[in-house]
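Presented below is the structure to which this report refers.
Complex shown without one protein chain; remaining protein chains in place.
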Amino acid sequence: MSEHQQRRGDGKFGRYGGQYVPEALMPAIEELTDAYERYVLENGDGFMDEFRRRLRDFGGRPTPLGRADQLSERYGIEVYLKREDLLHGGAHKLNNALGQCLLAKYMGKERIVAETGAGQHGTATAMAAAHLDMPCEIYMGRRDINRQRPNVFRMRINGAEVNPVDVGRGTLKEAINETMRDWATTVETTHYVIGSIVGPHPFPSMVRDFHRPMSAETKRQSREQFGRLPDAVVACAGGGSNTMGIFSEFTDSRDGDDEDVTDVDLYAVEAGGSTLDVDEERGVAPNSASLSTGSEGVLHGARTKVLQDTDGQIMESHSVSSGLDYAGVGPELAHLVDEGRVDAVNVDDDAALEAFHRLSQAEGIIPALETAHALAFLEEHENPAELGEYVVVNVSGRGDKDLEAAMEETAGRNLANAPEMDVFEGEGLQ
Amino acid sequence: MSEHQQRRGDGKFGRYGGQYVPEALMPAIEELTDAYERYVLENGDGFMDEFRRRLRDFGGRPTPLGRADQLSERYGIEVYLKREDLLHGGAHKLNNALGQCLLAKYMGKERIVAETGAGQHGTATAMAAAHLDMPCEIYMGRRDINRQRPNVFRMRINGAEVNPVDVGRGTLKEAINETMRDWATTVETTHYVIGSIVGPHPFPSMVRDFHRPMSAETKRQSREQFGRLPDAVVACAGGGSNTMGIFSEFTDSRDGDDEDVTDVDLYAVEAGGSTLDVDEERGVAPNSASLSTGSEGVLHGARTKVLQDTDGQIMESHSVSSGLDYAGVGPELAHLVDEGRVDAVNVDDDAALEAFHRLSQAEGIIPALETAHALAFLEEHENPAELGEYVVVNVSGRGDKDLEAAMEETAGRNLANAPEMDVFEGEGLQ
Amino acid sequence: MNGDPTPSTLLPDGGESRIPDAFDGEPAFVPYLAAGDPSYAGADCIELGLPFSEPIAEGPTIQQAVVRAMEGGMTVERYFEFVSELDVDVPLVCMTYYNLIYRYGDAAGPEPFVERAAREGIDGFVVPDLPVEEAGPLRAACDEHGRDLVSIVAPTTADERLRRLVDRSSGYLYIQARLGVTGARTSVSGRTAESLARVAETGTDLPRAVGFGISSFEQARDVIAAGADGVIVGSALVDVVAEGHEEDRPVEETAARLEDLGRELTEGALAGAETGASQAD
Partner (left out) sequence: MNGDPTPSTLLPDGGESRIPDAFDGEPAFVPYLAAGDPSYAGADCIELGLPFSEPIAEGPTIQQAVVRAMEGGMTVERYFEFVSELDVDVPLVCMTYYNLIYRYGDAAGPEPFVERAAREGIDGFVVPDLPVEEAGPLRAACDEHGRDLVSIVAPTTADERLRRLVDRSSGYLYIQARLGVTGARTSVSGRTAESLARVAETGTDLPRAVGFGISSFEQARDVIAAGADGVIVGSALVDVVAEGHEEDRPVEETAARLEDLGRELTEGALAGAETGASQAD
């Protein structure tokens, strides 16, 4: 089997992956698979060249890798931050949104649809679609709409339609279902831009490849800045796109590297929510830790780890961060955890909020609440020195979208390091 | 006179500039002037090396220069965008805030104060101070606090104190006065990080130099991307820091360039507000066009162009964008306009709002309302082709801070290209 | 993946699927009902929905039915109990999503579910999120237990793919009348006729039932006239049930309305059969 065929794959990652979608979508999935192979894997018509150019000139790649001086001191190790928060739109999400919108254009599609949870994928898609002059509709759960109003504004301002999804709890899961329905109706003219490394093949592989620059840059920048690869890379995992994006160059050594990239430890930090315990009765998991506590199932087109009850009904997940609040996870990540290549860990809501404030105050970077989970892992670790000398944390996004949510969630808790809140509540400042 | 001495200057730009500050501050101003010369101009102790490294690893420099496909088509010229909106914090402001906070550290100062209008300089300063582990207090007018709440949140989250200024109209002017008062009290331990190329020498020169990378990158990127320098560079002017930042390499040819940098046309776009007419009676200028309509005066430490009545009382200025809402302008910019090197132009509130929506929808970039003025200049121009073949517009910041303001201001107007607003008002989406 | 196509005539012993009989003779009327809804007499075959929390192929009507059923405490166990108590003498097709089939029982894989379903009297399965590529294990389990696995043919299914799909189907072919999700519509896509013609070209013996949006006499008539062997009616019936729920109607009244609508559609189908026959002349 040639390198190329191996990369192309069959959409299976060990026992995970596959294409569990309605027949009506299968032709589109096949067409997309062909396009993925032709344009992404083989750079047909110079697709990848244009993609990389637009990532640079529109997206702002490469993003920096920067030393976190205060955190390094705090943990006694060298902490470096990969700054996806500086990508256009404020999160890693644009890598994928731009890649898929561009691919849709190469495929002759006329319309873009996407789901969104936190609104980050939706805003990224709206921006990419506007940039490429394509009409765009975003499905978003009603509850998320209320939690992430600024992102709703942004999508509308970028000219996208935002379609509220009222079914169920009104979060990401329902938005995905609804987008699939749209796609099943409009599949001939429309491309569905999935927001993470989930869904049927070729999405998990394709989305990972669009996010791969994170990893390639981290490799190069680590060598430039401290002369070698890091000992560990830490990223938060919702669907897992920022995780697989920054892990991907370390999971195989296909570039013929001298160094053993597989020596780099990889940590996927899930949202532990309020507790890892599950309320089977009500079908509620007060967390989003599908890698740590989920079981094998089929969700949204792929076999993977999911939060489900004994019948196989998908549970309501929970996280203080909308972007991690999802009952499934990418099949490749599930596989890498099974294989022992990636460590799945988790931190709870409180720890994430504290980490949110810690990074803001110590480094002058307000992280997304999703990202705060990755940072909390360092704090929660009994002995960070065990992680190694150089640790890279993926700052998957900025926290501007989370200001109101973070303030609200902070107000109700007794956090060690939160700023005085009264000033926000109209007394001090209004 | 050597190159170096010429650069150092005496703080005068033709008839403008100087040091009109209380005696108590003069020693600090002298100390700062020494530090500016030693660290910034002479790279003492490797200051500029560290500054450039932190601008890269923390700030995200270089920012991209990217072609605006849709605008280029619309105007029949090649429009390129310099993406300061991708700088950490969301505006060019960080260049200066990081430079001054680092300088304060080299000078052994223990505390940072700053004024802010739109909140962009305040957030940039809060971030830079947190990054460098220095305590920080920001003065902000009460009215601006109410107009720019997200930025207030961000400053607080970054650990800065935000001190409301209740005097007068509660905008930038009053905040500057109040910060000067703080500084006059604490000058021995505190550095005042001025937010634009205003104030007494050495601030105008120093702030310009910290913003100079915008210009140096634009030069290099233009050559890389279209093989020569642009025909024109357009930037919005409040105090004028993003303007002078991106103009500075084109105002002299000190780097011994072959090409005649002075062939590049430079446009400073001021806020025309609702009208250029002035209400002398009430002391109100419904615009912030000090270059176009102001007269020579002394404001906040420098002689420059200011909006004032016949007595010399400073007028209330106005703009839909808080960041341009200032009655003065940097002395160097005033001088360059007098000299004919820079063209001062202006666009009104309506044109700026339309440009805000236009860029968002056409290019997938939501600009700051300040930036929208620079973009509106292209639209308002009778014949953009007269500007030349290649035009660079400085996207000084992103519009996330302006979402609410833009929505509100849009709702009251009859703009050609605004998205339906009902969806934002709770009917459609809430 | 199971490479052996298994036409419905090749059923192992231990109980046979009754589905082939349902399409013998006159056009079949195949109502879709959520388990627990008032049962329906007059059907030739019943698709009985087992609700899944992520009904990605369903329109609003059936989504709401799913929510209703799940809030009413529907579980896989109760579904099977309901099936076993059901007093009808037509074939039953279980319509559900793959995860419920896959997760059932102690061992991973579809076999335990199929085994239990067969035991309770289910004749076959329609699984909207299981394309032929992933259907191997379920196909194997169905073969083992003599059940049918119905394939959906979409308007977008190209000819080559259609052949593969026809080869691996049993029971009947579910011809999807139009793109999109389930839900009652007023007209039937012109592509239905096209699909039926394309299926005919494959030379398959499998009956073709048309579903997605069938809700009226005219629609039933038209699809049968175009060559279908039966009509599948889901949302139109579920709407009647939903209305009954909303307006708190007695179960008998809803059942009577279902019967009326069923009769209308059956008559439409018969009318279509006549047209079809006369056209074929």
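Just so it is clear, A, B and C label the chains in written order, and each chain counts residues from 1 on its own.
Keep this in mind: contacts are C-beta pairs under 8 Å (C-beta built on N, C-alpha and C of every residue); 3 or more make two chains touch, one makes a residue touch a chain.
Nothing here was measured: the structure is a model prediction, and the numbers come from that model.
Which of the visible chains would the unseen chain be in contact with across the whole complex?
Touched by the chain not displayed, across the whole complex: B.
Which of these touches the unseen chain: B:Leu55, B:Ile197, B:Ile314 or B:Leu403?
Reading the full complex, the residue touching the unseen chain is B:Ile314.
So which bits of subunit B touch the chain we can't see?
These residues of subunit B touch the chain that is not shown: 18-28, 30, 167-168, 173, 177, 180-181, 184-188, 283, 296-301, 306, 308, 310-314.
Operating definition for what follows: only the chains that are shown with their structure count from here on.
Farthest chain from subunit B, going by the mean of C-alpha atoms per chain?
Between subunit B and every other chain, the largest centroid distance is to C.
Roughly how far is subunit A from subunit C, going centre to centre by Cα mean, in whole Å?
37
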